[in-house]
Every structure is written in C-alpha cells, then in structure tokens.
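Only one protein chain is missing from this complex, and each of the others stays in its spot.
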Amino acid sequence: MDFAFSEEQEQLRGFTREFLADRYDDVRLARLADSETGVDAEVWPKLAEMGWLDAELTFLDQAVLLEETGYRPLAAPYFSTTVLAAPALDDEAAKQVADGRLTATLAWAEPGMRQGLLHPAGTSVSDGRLTGQKVLVPDGAAVDLFVVTAADGLYAVNASDAVVTPHGGLDGTRRLASVRFEGAPARPLATGEAAAALLGRIRDRAYAAVALEAVGVAQRALDLLVAYAKERKQFGKPIGVYQAVSHKASDVYVRLQEARSLAYWAAWCVAEDDPMARQACLAAKAHAGEAAVFACESAIQGHGGIGFTWEHVLHRYYKRAQWLAAFDGPARDQRAEVAAFLLD
Amino acid sequence: MDFAFSEEQEQLRGFTREFLADRYDDVRLARLADSETGVDAEVWPKLAEMGWLDAELTFLDQAVLLEETGYRPLAAPYFSTTVLAAPALDDEAAKQVADGRLTATLAWAEPGMRQGLLHPAGTSVSDGRLTGQKVLVPDGAAVDLFVVTAADGLYAVNASDAVVTPHGGLDGTRRLASVRFEGAPARPLATGEAAAALLGRIRDRAYAAVALEAVGVAQRALDLLVAYAKERKQFGKPIGVYQAVSHKASDVYVRLQEARSLAYWAAWCVAEDDPMARQACLAAKAHAGEAAVFACESAIQGHGGIGFTWEHVLHRYYKRAQWLAAFDGPARDQRAEVAAFLLD
Amino acid sequence: MDFRDTPEEAAFRAELRSWLQENAPERAVEAGRGDFDALRAWGGRLYDAGYVGITWPEEYGGRGLSPTYQAIYLEEASRADAPNHPGVIGLNMAGPTIIAWGTGEQKQRYLKPLLSGEEIWCQGFSEPGSGSDLAAGRTSAVLDGDHWVVNGQKVWSSYAHKADWCILVVRTDPDVPKHAGLSYLIVDMHAPGVTVRPLHQITGDPEFNEIFFDDVRVPRESILGQPGDGWKVAMTTLLHERGTLGFALSAELERMVNHLVDLVREEGPDGRRPADDPLIRDAVAREWIEMQSLRFTNYRALTTLLETGIPGPEGSGVKLAWSEANQRLTSLAQSVFGLHAQVTGEDAPWNGFWQYWQLRSRGNTIEAGTSEILRNIIAERVLGLPKGR
Partner (left out) sequence: MDFRDTPEEAAFRAELRSWLQENAPERAVEAGRGDFDALRAWGGRLYDAGYVGITWPEEYGGRGLSPTYQAIYLEEASRADAPNHPGVIGLNMAGPTIIAWGTGEQKQRYLKPLLSGEEIWCQGFSEPGSGSDLAAGRTSAVLDGDHWVVNGQKVWSSYAHKADWCILVVRTDPDVPKHAGLSYLIVDMHAPGVTVRPLHQITGDPEFNEIFFDDVRVPRESILGQPGDGWKVAMTTLLHERGTLGFALSAELERMVNHLVDLVREEGPDGRRPADDPLIRDAVAREWIEMQSLRFTNYRALTTLLETGIPGPEGSGVKLAWSEANQRLTSLAQSVFGLHAQVTGEDAPWNGFWQYWQLRSRGNTIEAGTSEILRNIIAERVLGLPKGR
C-alpha cells in the first residue's frame, strides 16, 4: 500500500509547474485565450523536447502533467492528442506523436444522437471513405488528425481531408469545432468489439484526465482565494478572519482533497488496468468536475466584485472547470452509471 | 391584494399561543410525549369551549391554530380530527365533532400497496361491512371514529368495531397505529368520483395544515437557536457573534419566511377553493417540511451537545418536523407532482 | 387575507397587459449588449403610458398609486418578457433619495427627466479599497468658493458610461469619525475631470464602470442633506434599493423559470427531452416552488408596507434567496447542453441566453450587498444577534 508519487514523478511535477508558471502567467494566459485560435503555436516542439509526448510515460507520470496543466492551463491540444486520440493510434502515427510531429483529437458526437463517448455513432465508411458530421470536437481546429468513431469502428482521417468549422468557446484555450467528412480517406484503427473496448478504455482515461485537470483548477482557485483572504481588508481586518470566508475556504479544501484522492485512484487504476477502473474513473470525473466548479465559484465570491471581472484570471479557471464538468455529460450521468454498478 | 390575517385572526393567534404555552411548557410536553398514550386526555373539552372545533371556522382561522400547534405541539388528535377526517363526515358526525363529543381520523394506507392518500385502496365493503388492513393511521389509537378509504369510496367505522394496534412513535404526541377491520359495520360517506374529489380536497387541506404546523415548528426552533446564541458564550463571546452560527440562523430565517409565505398561500387557496390550490399545497408541503427539518437540525447544531440530549426540548420538535416532512411521502414526491403540472 | 386583485387593480392589470402586448419590444437576450438608444426610447414610451414612477407623487411626474400597482407592473412586465426601463439606478436609488432629502428645486429639476429616461443616473458608492465598507471611502470633496472640488475613484458603477448624473458619496471632513465625515453630492457626469472606464465582466460585457474624479467642480448646492449627512442619506438610498428590489427579483425569477420550462420541454441536440429526466424534473419543480415562495414573501412584505409604511422584515431575505436560486437555475439550464454549453457566438445554444445568464448570475451574490453582508444584516437587525465585527 503506497499512495505517493515516486521521487522522479515529484521532480517532474516541479519542472512542469515551473515551466508552465513561467510560460503561462496570468497575463499570457489571458492573451492566448482571447487570441484568434487560442493556441500557443510554438509550445508543441518544447513539449516533445521535455518528453511529455514520450510513449514510455506511464499514465501515472502523465497524471502529474495533467494536474499541472489544470493548475496552469496549457494552450495546446495536449489533452486531445495524448488522452483522447493517442490510445487509438497505430504505431506509425504514435511515433509521429512521440516525435512532436502530429497532433490529434477524437471526434465522436453527432447531431441528433446521444452524444456520450460510448453511444453508437452513425458515421459510416465505405470503400475506405468516411462520411458523416461530428460536433463538439475538442481542439478540432488545432490538430492534424482526427480519430473518428463510426458505426463499425474507429478510423483515422487527416484534418486536411475534413471540413472544419471552428467555434468560439467560453474556455478560450480549449475550443470545440464541428467537423464534416465528405467521403474523406479513412484508415481503420480498430473495428467491432475491439473498437468498443478501446473506446471504453479511452473514456476511462479521459475521465481520469479530466479529474486530474479539475484538481489542478481547484487548487489554483483555492490558492487565489486564500491569498486574497489574507491580504484584502474590510472593516479593518483581513477578510480571512470572517468565518463566512474562512469556512468556505475550508470546505473548498476538503472537497479538493477528496477530488484529488479520487483522481489519483482513477489514474492508478488506468495505469494498472485495475478491475475497478471503470467505477474509479466515473467517481473521479463526477466528483472532481463539481469540486472544481465549486472551488472557482467560492473563489469568485470571496474576491467580491474584482473576481467577477474579465481582467481577473479567475473566470478563465471557472470556464475551464465548467468545460471539464460538462465533458461527456454532467456528473449526474456518471452517477447514474455508478448506481447501475451498485444497484442492478 | 391583502396578505395579512384579520384582526380577529391575530387575536385568536394571541389567545392560542398563550393557552398552548401555558398548558404545554417544555416540561409538560416532554412528560406527555413520554407517557403511555401521548395524549392529553383532558384538553379536548377545552378545545370545544374555545371554539377550535366550530364548524364555522374558516380554514384561514384554522391556519392560525395549526401554525400555533406547531409552535407548541398539542397532545391531542386535533390535526387528525379536523383536517384529515372532518371534511368527509356526515352532518351528524360533524355536529358531534363541533360539540367536542367525537374525535376521528383517516385510515388510508395499506400494506403492500402504494401508500399515498390518492392511491387506490384495496379495502372492500360488502353488505355494509368493511374488511381490510390499514397501517400508519395518525392518532389511530386516540380517536372514536375512522374515516376509511375503500375501493369504492369513503366509509365511517366506529373505533370500537376495529382492532387497533398502537405503535410507539418517534414523535410521542402524534403516534401511528395499525387498524384491522373484520367485517366492521361501515357507514358510507362518499362513493365514486365524489369520493375521489373529496379525498383530493382532504389531501390539499392536509398538505396546507402540515405546512402550517411545520412553519410553527421552524419558528420555535429558530427562536430557541437565537436565544441560545445570544446567551451561550464560547471563547469569551456569545456564540451569536460567530458567522458560523449567525449566518446559519439567517439562512433558517430566510427559509422559514419562504415556507410561511407558501403555507399562507396554500391555506388561502384551500379556504377559497382557488384553482391553484393543488399546486400551492404541494409546494407548501414540500418546502415547509424540509424547512422545519433544516431549522431543527440547525438549532441542534447551534446548541452543541446540549441540543443532542433527550432532556432538551429540541428533539421533540425535530421528530415532529420529520413526521411532517414524511407525511404522504417525502418532498421529492410532491415535487414530482409539481413537475407534472409544469412540464407535461 | 385575499390574493385577488381588487376591481381597480384588475383593471390596471388588464390595461397594462394589453398595452405591453402591443408596445413591448423584444427583450435583448443579453443585458449589457442591447441597443441603449432603443432602450431609452422604450423608457420614454413607458413613461408616456404612465408606467414609470407608479408610486411616486403626481407632482413629480409619478402616478401616486400604492406599491401594489408597482408589484403588478413588475409581474406583468416580466410575464410579457419586456425589457427593463434603462433608468434603474435613477428609479430605485437616486429618485427615492431625492424625494426623501431633496429641496423643492432639486425635485423639480431632476425627477421628471429621470422618469422619462431622458436623463440617466449612476451611483458612486464603492471604492477599490472599500467594497462593502462604505464608510471607509476616501473620495474627497473640498469646498472652494461656491463649488465642491471632488477627487478620487469609484467602482462598480453600472450605467456610468451612459449616465448624465451621479449620486456620489464623498468625504468632506477627514477630521471626524469616518461615518460623520461623509456628504452626498449630485454630480454632472459631463463635467470636466470626470472619466469613466468600463470594467468588463466575466461575461465579456462592460456592465459596470470605474469613475475617476480629477478636480471636478460641483456647485455647492448640489448636495442632498447637509454636509456630514452623507451616511444617513446613503442609508435611505440603500433602504430603497433593497425595499423595491423584491418584486423585481421575483418577477425576474418567474421569467427565468418560464424560460427553463420551455428549455427542458424542447428536444435537445441529442434528441432527448430533458423534461423526461426525473432529476431535472425535481430540480425544475424546486425552483418553481422557490420562485412562488419569494413572490408570496414579497406580498407579505408589501402588506406590511401598506399597513405600516415600513416594509416587513420578511423581505430582507428575498435578495439573498433569489441570488442563489438564480445561480442554481441557470447552472441547471447550462447542464442540459453538455459541452455544447461552451460554444459561443452564432452556434451557441439558445443564442447564448443561458450562457450569458449563468455567468452573469455569479455576480448576483456580490452586487447590491454581498450575501455575506446580507446574512450579517439579517442576523443583527432582524434576529437581534450581537454584531460580529
């Protein structure tokens, strides 16, 4: 029984936090989020250099990176490429990802159909050509390759063969796009039951990743709240002396620690392919998504008017928290699945 | 537009509060609740004297009495007789009630069947004789007459013709009983659609009454909390200066005011047979039941250990609040009905 | 007790309802983004029809009716989904304060154009260093001949970028205890030295502003009350802000609940109807019940006001409860869209309505008295608990 990251992992965390804090201070983050594309075009080669894209990284190593990219959002399709797409890629594409030459994402949701990752897709392939309409594709306008769910399996399609419509997004550094495929050349990655199983593993992994990012978001919100509560004075005292503020901060802290425990459990289950992986990932995603929203809302309230302004960084975190909480359906959807394990 | 009780009603409130405070101080209430029957056998004639049983009382007059019997629980089958049973009684029985010579209640729930007031009953009558098993009959061991729901209508059965099994109850002054009828002589009160409509009016009325009592309960809990917060010192200050206590009291106050507004609205709708009566009564019962539980729980917490003792009066109110919140199903059941009005 | 309209009230309501049906423009989806000139024109039409200043004295352009009529107006306007009069600060804060403290001349000068929407008002109460702590304000006014010379900075001032006048709390005597040194000026927003800087909200819209005063000269007589009365005058303003707020809020909530009902009954982008989900049904019913509870709480406070001239204490929790209800309700609405809720611009679901209002709702527990301050006020003034500060 050992619930700690290794020394190497803690070192990785240190480097990562420093790198991100340096590159994405609050002003830079705001500038990127409000930019045309929301993407830091130059960072990708650096990620490859630092080894973030190495195929040998275990999911526990990656857990460290994901928590830190929640603490300081990274304006690049890292989540989409390594969490959503990478597990489905063939060796050739995987190698390109590891070398920093390929970014990718997963396109699953379709209009007019249930939009969960595990719901059936209507997109079809015939003679190696894929036709269909996908919506809500994360980082859809920022990647080179789409992993596309179709009725009979998973396919790879080059972005250059698709019609991509980028959308504006509340979360400026993780936008969504609609993608239309009109007989696009498609490479099969997995079919039938293998595809279904693969998609299940991708979803578990994505839930764990979302939970880890949410923990990072919540931690940043709490840090901002605590710092402000120590410094801001009202009625002659720092507002942190008032229980309306300090008890709210305590509640955020408790929820955050719970979320972190679940996120680490989920990450370990994914890394080890543990039989409890499904439940752990559902639990972590449901809890951490809500915890991050709660942390941001509490921090905004604690800051008063200033926390409600566009200038303050808090709303960037709040919108990321909302993105994460909404991913693949709100927490009640994940709880419904947990309940099925417990009760049916 | 006028949302105030009349001067006469306010006078009635004053008398009532005084009478109840006098007769049921906390010590007496505890003694009655812990007694063999939980009933103050001598109070009934006094209620008749004071006019509480008069047929001319409007439901708004009665609303005043009901709120006050929440504030100081009355150890007598007043709710059962005047709210649950009276609307169904024939003239003769109604006159006996008004004269203080008859107490009654309603018996509806049956084991193994849905137990809501409006769910079908399986009890049957043939040749004027009623046979069936009823459970959870309020004040079932304390009344002279049962109004019994049967498959085809409502019947009156004398308690002396039934086999009554009294139960112990968390709420000592409003206990439940099981009642078995084995071919008991039964007098028809209403049949067919008239019976269904009557039962609907009884339920609306009961919900409004429950809400009014709950408001009284919540008010007493708040009064106890506020008094204690002013007097009890910790770390050298009255605990009411700490926001953990004072903000909780504020929240109780707000919820209580909301509940009161809904309860009065419901009472008025019942008194006036307003088209919104059904929704108003559902809303009032759902909200006020939960508000009373919340008020009591907050008051217990605010009192610390002492509020958790049998000696302190608070738990009597808490158990009454739980009784009221559970009546005819928890708040989620009433909200489901409200939702049907709004959404279907 | 009788919730029915009197014959007069019923007539007023019927007339208003049909007038709104014919005259109310479509309400812009997102508050800060509407066309202000169109709003101002709407304010003028409302005034001409007699629906502004319903409770104000007739001599100042009002209609001299009881607050019940104002409540009816708010209910009907909300049900018709009509936009608000653009002069909310003037109507709810400046106007009542001028009626209470102004000289005859001031009343003559300011009230009518305020009602008609010809002149827009803003307020300067909060400062960057003193959010909820009004008495800690440091913006100063020094008498120089016939003028006050004002220097300092105010913040959280809505409509300042459109305003003609500002009710401004200033420090005129730095040598007395902090509450005693305040005065309450009426400042021309077009005067030299006044600079307005819009503050963008988390919605992206500039709804509030900072106002900078740099040697702004204000005529000596443009004061409400006497020098040193500023705290008392400001309390009148805040009392009125909160006093008349309740009905506006429960009417707003009714409008939002109605929209929520529409939303969940629609088929979503994934072909499902949210209204078929029992969890959503439960939550919608909860907010409808909450809305009714606030509505009738307002009626109770109104009845007390009609009987005693002072609003009942029941009303003090309405803003508190409304703000949290509005936050829950808008978050629930956003949750039914899934990730689609994140898409902005022309592809946003419901044309961005819920997105805007969900984000906007986070300000509800901060503006016009934070929830923390309101809970203090209820604890201290209504429940009589000892002061914590």
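We call the chains A, B and C, going by the order they appear; numbering starts again at 1 in every chain.
Here is the rule we go by: contacts are C-beta pairs under 8 Å (C-beta built on N, C-alpha and C of every residue); 3 or more make two chains touch, one makes a residue touch a chain.
All figures in this text were calculated on a predicted structure; none of them were measured in a lab.
The chain not displayed here makes contact, within the full complex, with A, B, C. Considering A:259, A:295 or A:326, the position touching the chain not shown turns out to be A:259 (whole complex). Of C:64, C:128, C:278 or C:384, it is C:278 that touches the chain left out of the display. Screening B:41, B:163, B:227 or B:244 against the full complex identifies B:244 as the residue touching the chain left out. Contact between subunit A and the unshown chain involves residues 1-6, 60, 222, 226, 229-230, 237-238, 240-243, 245-247, 249-251, 253-254, 257-262, 264-265, 268, 274, 280, 283, 286-287, 332, 335-336, 338-339, 342-344. Subunit C residues in contact with the hidden partner, per the touch definition given at the top, are 277-279, 282. Panel shows subunit B; residues 109, 111-115, 135-136, 167-171, 176, 178, 234-235, 237, 242, 244-245, 297, 300-301, 304-305, 307-311, 314-315, 318-319, 322-323, 326-330, 332 of it touch the chain omitted from the view.
The rule is simple: only the chains that are shown with their structure count from here on.
When the C-beta contacts at B-C and at A-C are tallied, the pair with the greater total is B-C.
Greatest Cα centroid separation from subunit B: this falls to A. Residues of subunit C in contact with two or more other chains: 372, 375, 388.
Across the assembly, subunit B contributes residues 242-243, 247 that each touch 2 or more other chains.
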